[in-house]
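Have a look at the structure below before the remarks.
One chain of protein is taken out of this complex; the other chains stay put.
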Amino acid sequence: MLDKNSNLLVVSAHAADFVWRGGGAIAKYAKHANVSLVILSYGARGESNDLWNIEGQTLENVKNVRRNEIEKAAAHLGVKDFEIWDFEDYHMELTKERTERLVKKIREVRPTDILTHGPRDAFNPDHEAVSKFVFDASVLSTSNGVRFDGYPTAKQARLFGFEPHQSEISDFVPEVILDITETYEQKAAAMNCFEAQPHLIDYYASKAKLRGNHARRCSGNKEYRYAEAFTRFFPYVGGEFK
Amino acid sequence: MLDKNSNLLVVSAHAADFVWRGGGAIAKYAKHANVSLVILSYGARGESNDLWNIEGQTLENVKNVRRNEIEKAAAHLGVKDFEIWDFEDYHMELTKERTERLVKKIREVRPTDILTHGPRDAFNPDHEAVSKFVFDASVLSTSNGVRFDGYPTAKQARLFGFEPHQSEISDFVPEVILDITETYEQKAAAMNCFEAQPHLIDYYASKAKLRGNHARRCSGNKEYRYAEAFTRFFPYVGGEFK
Amino acid sequence: MLDKNSNLLVVSAHAADFVWRGGGAIAKYAKHANVSLVILSYGARGESNDLWNIEGQTLENVKNVRRNEIEKAAAHLGVKDFEIWDFEDYHMELTKERTERLVKKIREVRPTDILTHGPRDAFNPDHEAVSKFVFDASVLSTSNGVRFDGYPTAKQARLFGFEPHQSEISDFVPEVILDITETYEQKAAAMNCFEAQPHLIDYYASKAKLRGNHARRCSGNKEYRYAEAFTRFFPYVGGEFK
Amino acid sequence: MLDKNSNLLVVSAHAADFVWRGGGAIAKYAKHANVSLVILSYGARGESNDLWNIEGQTLENVKNVRRNEIEKAAAHLGVKDFEIWDFEDYHMELTKERTERLVKKIREVRPTDILTHGPRDAFNPDHEAVSKFVFDASVLSTSNGVRFDGYPTAKQARLFGFEPHQSEISDFVPEVILDITETYEQKAAAMNCFEAQPHLIDYYASKAKLRGNHARRCSGNKEYRYAEAFTRFFPYVGGEFK
Amino acid sequence: MLDKNSNLLVVSAHAADFVWRGGGAIAKYAKHANVSLVILSYGARGESNDLWNIEGQTLENVKNVRRNEIEKAAAHLGVKDFEIWDFEDYHMELTKERTERLVKKIREVRPTDILTHGPRDAFNPDHEAVSKFVFDASVLSTSNGVRFDGYPTAKQARLFGFEPHQSEISDFVPEVILDITETYEQKAAAMNCFEAQPHLIDYYASKAKLRGNHARRCSGNKEYRYAEAFTRFFPYVGGEFK
Partner (left out) sequence: MLDKNSNLLVVSAHAADFVWRGGGAIAKYAKHANVSLVILSYGARGESNDLWNIEGQTLENVKNVRRNEIEKAAAHLGVKDFEIWDFEDYHMELTKERTERLVKKIREVRPTDILTHGPRDAFNPDHEAVSKFVFDASVLSTSNGVRFDGYPTAKQARLFGFEPHQSEISDFVPEVILDITETYEQKAAAMNCFEAQPHLIDYYASKAKLRGNHARRCSGNKEYRYAEAFTRFFPYVGGEFK
C-alpha cells in the first residue's frame, strides 16, 4: 500500500535518535516511499559519553566519529537524503531563525508525514524542545501569511512522535504501532553503527520484540515479529476504521 | 478500500444510539462491507421522555413506537441484519448469561471491527455499563478455554467507542474521525425517524458539521464535509503511518 | 445580577478570537457591566489566509482590513474600550516589556474577571503563549513588590479561558457555561464582520447551539438557547453552591 | 443571596461524613435555605474503631452511640429533616431497591443541589460506591420513563462531591470552595459530638483553616476565615462569570 | 537490609501471574524474609490457550497441568507457603464470602507488604477485578468493627501492583523498580515451568533487562542488571528520601 505518494520527513534531535526510535519505519519508507532526514545535532555533548572517556578527546573528533556513524546508519536504512544541521546539544537553543529554516525545509519536502520527538521525555530536555520546535514550524509552514519567496505554503502533514527511552514516566502511550518485520535486519545493522552508545543496541532490540508482541496481541495478526511504537499529534482521519 | 472482508458489529445500548453516534459510519460499512447490529434495549425507560408525556401511555406501546423507529432507521442506513434484545434500561443489568449471549454473537459474526459505547459517559450509566459488557465479551470470545459447542474462538477484533453526548466532561478524545460525507444524507434520514427525541436531530446534525471541520483541519483534505468521531480501545497497528 | 461592579478585561491573541470564543459573554458584560478589550495582534500572518490569496496583497493592507473588521465587530458587541497592540503573530514573542505593559493595563482596569486563552490549544502555539503571558501578568499585578509609579497593586481577579477550536485534543473541559441567549444576535452580527475567516462563522454558530444544549441539560433550565463554554484558572469561591 | 428557593439534599455514607466534609455548608443552608439529610449507615463496622475497643461491645450499642452523636450533631447544624437508613457498612451493598428508594426521596425533596461523596476515595470503598449510587439515582429521578405513582419526575439537580480524607491521592481537585466563616462555630460544635473519632476533630479544624487560606488567595477577599472544598459533577451553568 | 521482619503476601489472579510479574521480587523475599502466596485460579479458561488445542482436553486435566507448573515454579522461587483457591476465571466472580476469606488470610499472615494486580489492565478484566478485591479486603482487615473470632485486626500493609502486560495502555507508571539481579536465575527457571504460555517466557526475559536499564539510569547504580517494576497504592512514608 505504501507508495511514492508518501513523503516522510524525519527530524532527529541527536545523531542516533532516528535509528533507535524509528529506524525500522524509516527503512520501510525509504524502500517503498520517500524519506528526508534532518539531524539537528551530533549529540556531541549529551549523547557521546563513551567517546569522551578517551584521553585527549576533542569536540571536532567526536563530531567526526558521529558523522561517520550517521552516514553508515543512513546507508543501512536506505536513506540518501539527509542533512546534519550541527546545532549545539544539551541544551539546544531553537531560535526564530532556526524555526524559519525548518519551515522552508518542510515547504521544500512537502511531507505527508512528519516523524520527530514526542512532547515529553523524562530524561531529555532536548527531545522536548525539538518536539515543540518541529510542531511550531509545521504550523507556520501551512500558513499563507508566513511568506518566503520560492517556498509556497505546504499542506498540513500528519505528525508522529518517537517513543522516548523510558516510556511510562514520559507519558508516552503507543497510539501507532508499525510492523517492522520486513526491515528489522536493516535497523539492527544501523544500530550496530553506534559504537558510542553500545548499551542501547541491546535495549532497542528488546524493545522491537516487545512491541512486536503488542502488535500481535492488538491485531490478532501472528506474522508481526518486530514493531516500533509512536504517538500521534492529531487524530486519525480517514474513510474507514483502521 | 473498504470491502466485503470487513465485518462491523455494532452494539447499541438504546434504540437510537447507533444512529446519533455512528449512523454515517454504519451506512458506509453497510454499503461497502458487512454490518451486524445488536440493540440491547428500546430505551423505553430512559430515552423516551416525550412518549411518556402522552396520557395513558404504556410500556408495550412505547416499545412498539421505538421498534418502528428502529426498523425505519436501519432501512435508511442499509442495515438488514439487526436484533433487538429487549433488556430493561435505566439501569441495565448485564449478567453472566447476557455476556455469554454476546460472546456467541461475536463468534458468529466474527467481526473485524466492533463499535459500541466508550468507557465514560457523564450523564448515562447505561452507556458505561454497556462499554464494559462489550469489552468483556470480546475478551472471552477470543479465549480458547471459554468453550461453547458450535462457536469456535474468534480472532481479536478492533474496538471503537461512540462519542458521548457531552464529550469533554466524559473524557472523550477523538482518536478516529471518519469522513461520512458520502452517507450523510442517509444518516439525516435515519435521525429523522426518531420523533421521540426531536431535540437530538438538530444537535447531531451540527456535530457532523463540526467534526467535518476537524477532519479538514487535521488532514488538509478539503472534501470532507461531514464526519463522526470515535475513540479506540487499542492502538492502531499496521504497516504504515495512517 | 450582573452590574457595574463587574469589570471584565478581555485579552485576545488575534483579531477575531474574542468574537468566536467569547462574543456573547462580552456583549453581555458590555450591556450590564464594564468591558476592556486588548487585542494583541491583527493575526496578519497566522489567521488571514484568504486575504493573502489576493494578488499583490501587503501586510499593511491586511492589517487595515482586519482593523476595520475589529472595529465593526466591537461595535456590534457594544465594546467601546478596546486597544490593538499590533504585535507580530505566528509566533508571538512576549517579552518582559510586553508583560509589564499588561501589568500596567491590569492595574488600570482593575478587573474582577479576566478572559483570555486557556493553557492548551492543539493547533495554535500563539494561544498557548498568550495564556501564560496573561496569567504571569496577572500574578505580577497583585504583587506589592512589583512597583510602577501611578499603578497601585490590583486585587486578584478571576481568570477564565476561551474554548479552543478543537476542544478535546486541547484538553479543554467546560467548567463554566454561560447563557448567551440574550446577546446571541449581537455575536452573530459580530462574527459576520470577519470575511477573512468565513468557514468559522458557521462553525461557531453551531457551537453556540451545542453549548446551549449542554446548558439546558446540566441545569434543567429550558430557556437557555445559546451558550459559550470556558475553563477557569482557579476554583470557584463563594458563599453558596453555584 | 441564599434563600428558601434552594433545597439541599445531603447523602452521607456513614454517621459523621456529613459533618467532617460539609458541616459548615450544611449549617449555612439550614439557616438560609432548606436541608434534607440522608445518612445511609451508622458506620458501625468501618468507622467506629474506638467504640469496639470497649470490652463486651455490641453492634446494637455501637449504633445507639452513633445515633445519639448524629442527633446532637444535626441539632448543632440546625438540620431537622434527617433520616438514617441503617445499611450495613464496610462494604455497603447498594441494590436496585435501595436505588429506587433514593429516587423516590429525590423526587420528594426536589433538591436544587445534591451533596454527597465524590467518585474517588483512596481509602474508602464505601464512599466510592455511594457516589455512584447517588449519581445513578439522580439520573433515574429525572427520567420520565422511570415511573412511581405519586413521585413525579424531578428536575436535574446540581451535584457536588465532598472532599475525601486524603485529597490528592483520591484525585480530588477543589472546584467549589465555600466560605463557612459564618457557621464555623456550629461545625466545630457538631464535630465535637463524634467522640468515636477524636483524631478527626483536630484534622478537620485544620482543614477548614487551610481552605480558608485558599479562599482568600483565589478571591482576594480577606474576610474568608474558614472554608470547605467540593468537586462538582457537571460544569457551572449561569448568566455570568462566577 | 531485607529481613525476617518483612512478610510479603502475594495474591495472583491466575496460575502464572506471580511469576511473570513478580517472580524476582518474590524469590528475594522468600530468601531473606517471608512469603505467603495465594493463587486465586488455575487460569484454566483464560490463560491456557495452548492446552485447549490438544484434542479431548478436559478442564480437570488443564487444572492438573497448571497445578504441576505452579508447584515447580514456586519451588524455583523458594516459596513454600502457597494456596490455590480454584476460583473460576474469565470472568472471576468475587463475592462477599470470598472477600471475607481473604480478610481472614490477611489477618493470619499479617503482611507488611501485599503484592497483587494494579487497578488497570487493558486486556484483562480479571486482573482489574482482583486488584479491587485485594484492596477492599485489605481495608476490611484493618477495621476493628469487622469482626471474626480468632482473627484480630491487622495493621495497615503497604500495597504494590504488578506491571500489566501492555503497560502504557493500562495507565501503568513504574513507581517502584526492584533490582532482581540476585534472583533472576530463579525467576528464569520458574518462567520455564509454564509450557502453556511459551510466548511469554521470552517477553518477560526482555522486560527484566529493560527494567534493569531503567534501574541503572534512574539510580546511577551500574550493578543492577535485571529488575521488575511495580506501582504503589499509597505514598511512600518513611524517615528519609528513598
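Annotations for the structure displayed:
Should a chain be cited, it is by its letter among A, B, C, D and E, assigned in written order, with residues numbered from 1 in that chain.
Note that in this section a contact is a pair of C-beta atoms (placed from the backbone, for glycine too) under 8 Å apart; a residue touches a chain by one contact, two chains touch by 3 or more.
All values reported here derive from a predicted model rather than from experimental measurement.
Counting contacts over the entire complex, the absent chain touches A, C, D, E. Among the residues E:Val19, E:Val146, E:Ile177 or E:Cys193, only E:Ile177 touches the chain that is left out of the figure.
Note on the undisplayed chain: of the listed residues E:Arg21, E:Arg45, E:His91 or E:Arg158, the one touching it is E:Arg158. In the complete complex, the hidden chain is touched by one of A:Gly24, A:Gly46, A:Pro111 or A:Pro164, namely A:Gly46. The chain not shown here touches subunit C at positions 96, 99, 132, 135-136, 139-140, 143-147, 233-235. Summarising the interface, subunit A meets the missing chain with residues 44-53, 62, 90-91, 93, 122-125, 169. Hidden from this view is one chain, which touches subunit D at 123, 165-169, 172-174, 199, 202-203, 206-207, 209-210, 213-214, 217-218.
Here is the rule we use: only the chains that are shown with their structure count from here on.
For the pair subunit B and subunit E, chains touching both partners: A, D. For the touching copies subunit D and subunit E, the fraction of interface residue numbers used by both falls below half; the interface is of the different-residue type. The angle of the rotation carrying subunit A onto subunit D, fitted on C-alpha atoms and rounded to the nearest 5, is 180°. With centres defined as mean CA coordinates, subunit E is found 37 Å away from subunit A. Put simply, the C-alpha centre of subunit C and that of subunit E have 53 angstrom between them.
Multi-chain contact residues of subunit C (touching two or more other chains): 123, 169, 173-174, 214, 217-218. If you draw each protein chain as a dot and join the dots that touch, the picture is not a line, a loop, a star, or fully joined; it has some other shape. This structure has the following touching chain pairs: A-B, A-C, A-E, B-C, B-D, B-E, C-D, D-E.
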